[in-house]
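Complex shown without one protein chain; remaining protein chains in place.
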Amino acid sequence: MNARRNIFVASAAAAVLLAVAGCSTGGSTGASGGDAADGSVEGKTICYVTLANSHPYVTPANEGAQAAADAAGVKLTIVSEEFSAQTGADQLNTCVSRKVDGILFWPADENSYLPGLLKAQQEGIPVVAIDTRAGDESMKLVASFVGADKYDQGKISAQQLDKALDGEGGIVIIAGQAGNGTEIARTGGFIDELKASGSKLNVLATVNADFDQQKALVASRDLITKFGDQIKGVYAEDDTMAKGFLQALEESGLTITPFVVGINGEAGAFDNIKAGKQFSTILQPPYRNGELAIQTLIKVMKGEKVDAMVPLENTVVDKSNVDTLKPAM
Amino acid sequence: MTDLKAPVTVPGIVGARSGAGSVLGRISIPIAIVVLVVIGAVTSPSFLTPSNLLNVLNANSTVGLIALGMTFVAVCGGLADLSVPANVAMGGLIALGAQPAVGAVPAAILGLVVATLGGVVNGVLVGYLRINPIIATLGTGSVLLGLSQLVIGGGIVYGSPSAIADFVSGSALGVPIFIWIFVIVALILQPVLSRTAFGRWNLAVGGNYAAAAASAVPVRFTKGMAFVLTGFLSGLCGVLLALSNGQARPIIGTGYEFVAITAVVIGGSSLFGGRGSIIRTVGGVLITALIGNLIILIGFPTQATGLITGAIVLAAVGVDAYFRRKAGRE
Partner (left out) sequence: MKRVTFRTAGTRIVQYRLLVMLAAVAIFGAVSVNDFLTFDTFQSVLDRATVVGFLALGLTPVLIAGQIDLSIGSALSMAGITTIFMQPIIGNVPAALAGLAVGVLIGVINGIIVVVFKINSLVATLATLLIFASLALLVTNSYPLSSADPIFGIPLTSDLLVILTPRSAIFVAAALIMFVWLKATPSGRNLYAVGSNAPAATSAGINANAYLFMTFVISGFCAGAAGVLQSLSTAAGSPVAGAVMLIPAITAVVIGGTRLEGGRGSSLATFGGVLALGALTALLEYNGVPSYTQAVYTGLLLILLITLDRIVSGDGTTTSRTHRRGRVAPNTPSNS
C-alpha cells in the first residue's frame, strides 16, 4: 500500500520542484567582479559566513559588519556556521552558487573552506577572511585578512607573564578549541616567544576549554587539584576562560595568587584587573573587526587594492591603564 | 507501543530477581565504588583528600539532579528526556536575564517555572499524546533552546551579585551547598519512588503499560509527570549553575542528558522501565564522578572519559542482561 504511494509522492515532489526550477532558470543576479570601473556597490550582495549567531565576541562583530554594509547600501546576508567548519564550508559553497558579489567568512578551521574558495575564485567572487586565519593554501585565495594578529597576542601574553613572574615559575595554559586557527596562533605565539626569549617559565599543562567559561571552570578545578601551589601563572587564551579559572580558584579555597593573563578585553576582565585578580588582558574590539572587514571587502569589490592583512590593533590592558580604557564587550 | 523493541523477548521480571542475579545486582554498585576509591587512593596522593572528594561531589551535584529526574523517566518506560540541555539553559538564562526586572530570587523562581513548563509540554506529548519520547523531547528541546537564544538576542547573560548567588556558591558546615541540594532532593525522591503510590504507578507503567492501564493506574498522568519532574530538575541545575557562575550561555547544558542517562544506566535502572531506584542512580552518579576524577588524577587524556564510560555502560548492562536472562529461564 505504501510503496506505490511513496513512489508517486516522491516523484511528484521531485517533478514539481524541477519544473518550477526549470521555469526560472538562467536569470541569476549578475556575476560578480564587474563594475570595477564605476566603483558603485549600491544594491550589491555580500554573503557573510559568521562563526556564531550568539556569542559575546562574534555578536558585536556581526553588528559592526551589518552597520558597515548598511552604510554602503549593500545587502548583507548573514549565515552562521555555529562553530562547525563543515557547516561553514557548505555555506561557503552555497554563497558561491548564489553568485553573490562578495563573500566574508570566519574560518573555524584551517582547510575545510578550500573547495569553496577555489570555486569562488573560478566565479570571480572576491573573498575576505575575518578574525581567524585559515591555512596557507586557503589564504592564498583570499583577498585580505582582517583581524587581530593572534600570533602576536600569544607573543605579548608570553611577555606579560614573563614580566609578572620575573622569568621563572610553573604556568598552565588554558587554550581554546583545538584545531581552531585562533587557538593555534595564540598558543603558537606564546610557546615560540617563551623559547625565543629563553624564559625559564615551565608549562605544567595545557588544557583545551573551547573558549567557554564552564569548560574552563571544570578543567581548572582539575588543574588546581593536580598542581596546587605549583601554579604561579596562568595563560588563558580568552577572558571567559580566565574567569573560569578564577572561579575554580576561589572555590578551591587555596591561598595562592597566580598571575592570570587573558585576551579579548571583556568587561569582567577589566573588573578583575582592577581588583587585582587578573594581571592583564589584550583589547581586541569586535565591533570594529566586523566593520573593518566589510569595509575592506567593499573596497575589493570596487576594484581597489587592499593589503593582504588589515590588522586590528592589540592593546595591552593592565593595572596601569585599566581605568582609562573601555572594555570591548 | 512506543517502545523500541529489545531483542530479548523474555518478559521483564518486575521487582526482585532470583538467585545470583539479585544478590549481584544489589552489591555491584557498592563494589564498583569501593574499587574505584581503592584505585584512586593507590594511584594518586591527592585523591583521598577532603578537598578533592568535595570537589568531585560538587562538580557532579548539578548534573546529578538531572539524573534523579531521569530515573523516573527510565522507570516509567519513558526511555529518555533529550530536552534536558534546553531546560537547563532556559533555567539559567532566565534566572539571570530576568534579574534586572524582578530581582534575583523571583528571577530564579521564574527560571524554574519556565523550565518546568518545558517539562509539562514534554509530559503532554509523551504521556497524553503517546508520542515517542525521543522524538518528542528532541523536538521540544530544539524549540526551547532556540527560543531561549532568540529571547536573549545572542551572547551571554550576566548576573549581578546577589545574596542568593553567594548562598548557592557557598558552603554550610564545610560542605558546598550544591552537594546539600543534591542530597536533599535525593532523600526526598527516594521514598517517593519506592514507597508512595505515585512511585508504584511509575514501576507499573514501565513494567507493563497495558496491565497498569487496566488496573486503573493513571498511566498518562504518571508518564507525563516523570517528564515534568525532569524538566524542573534540569531547570534547577541551570539556575544553580548560572547563579554560581555569574553568567549564562545557551550551551551550558550541552551533553548533560547523556551524562544523566549514563548514570541511570550504570546504576542499574532499565531505560525500558519497570526497574530502578533513586539510590541506584545516586550510585551511578558517584561512579561516573569517580571515573572522571580518576582520569584526571592518573593523567589519562581527558578524551578517554567517554571511552571508559561507554565501556562501563556496556559492561553494566551486559552483565545485568545476562543475569536477567538466566533468571528468566529458571
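We call the chains A and B, going by the order they appear; numbering starts again at 1 in every chain.
Operating definition for what follows: a residue touches a chain if its C-beta (ideal position, glycine included) is under 8 Å from a C-beta of that chain, and two chains touch if they have at least 3 such contacts.
Treat the numbers as computed from the prediction; the structure is a model and nothing was measured.
> Check the options B:Thr43, B:Ser142 or B:Ser215 and report the residue that touches the missing chain.
B:Ser142
> Taking the full complex into account, find the residue in A:Val41, A:Ala89 or A:Ala120 that is in contact with the omitted chain.
A:Ala89
> Among B:Val102, B:Leu150 or B:Ile298, choose the residue that contacts the chain missing from this document, as touch is defined above.
Once the missing chain is taken into account, the touching residue is B:Leu150.
> Which residue from B:Ile261, B:Ile278, B:Leu294 or B:Ala327 sits in contact with the chain not drawn here?
Touches the omitted chain: B:Ile261.
> So that we can see where the missing chain sits, which residues of chain A does it touch?
Here the touching residues of chain A are 2-3, 5-7, 9-10, 12-14, 16-18, 20-25, 27-29, 53-54, 77-80, 82, 84-87, 89-91, 93-94, 97-99, 109-112, 114-115, 118-119, 135, 137, 178-179, 208.
> Please output the residues of chain B touching the missing chain, sorted low to high.
Chain B touches the missing chain through residues 1-2, 4-9, 79-80, 125, 129-132, 134-136, 138-147, 149-150, 154, 210, 250, 258, 261-262, 265, 271-272, 301, 303-307, 309-311, 313-314, 317-318, 321, 325.
Keep this in mind: only the chains that are shown with their structure count from here on.
> Quick check on the complex: what are the chain A residues that touch chain B?
So the residues of chain A touching chain B come out as 53-56, 59, 207, 212-214, 217-219, 221-222, 225-226, 228, 240, 243, 247, 251-253, 268.
> What does chain B use to touch chain A in their complex?
46, 51-52, 55, 58-59, 149, 152-156, 158, 169, 241, 244-245, 247, 249-252, 293, 296-297, 302
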